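Inspection log for the structure reproduced underneath, given as structure tokens.
A protein chain is absent from this complex, but the other protein chains hold their places.
Let's turn to chain A:
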Amino acid sequence: MIHYTILPEELIFFDSNHQKRPEQKEVVIDGVQMVIQLENASEATIVRILSPNPDHYLDPRFQPGNKVQLFPKI
């Protein structure tokens, strides 16, 4: 594999910040693909929207930083 980038290798592959990062997951909520960070079992924060549909970025429910409630459905 060849990397063609302006960033030096040590910056890409060496993580100088060794502290544990909060768990992030890629999920689809109401058809919008996004990355969330789990806060606890029932709550998560939106980190980033991955959807290619520009309208999804205007949805007030899916702004980065917003909390989403997760609850089990039986």
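Miscellaneous remarks
Following the convention adopted for this analysis, a residue touches a chain if its C-beta (ideal position, glycine included) is under 8 Å from a C-beta of that chain, and two chains touch if they have at least 3 such contacts; residues count from 1.
What we mean here is this: contacts and distances are computed from a predicted model.
Per its UniProt record, the hidden chain corresponds to "ATP-dependent protease ClpP, protease subunit" from the list "NADH-quinone oxidoreductase subunit L", "ATP-dependent protease ClpP, protease subunit", "Transcriptional regulator" or "AarF/ABC1/UbiB kinase family protein". Considering the complete assembly, chain A touches the hidden chain via residues 1-7, 9, 12-17, 21, 25-31, 33, 50, 52-56, 58-59, 61, 68-74.
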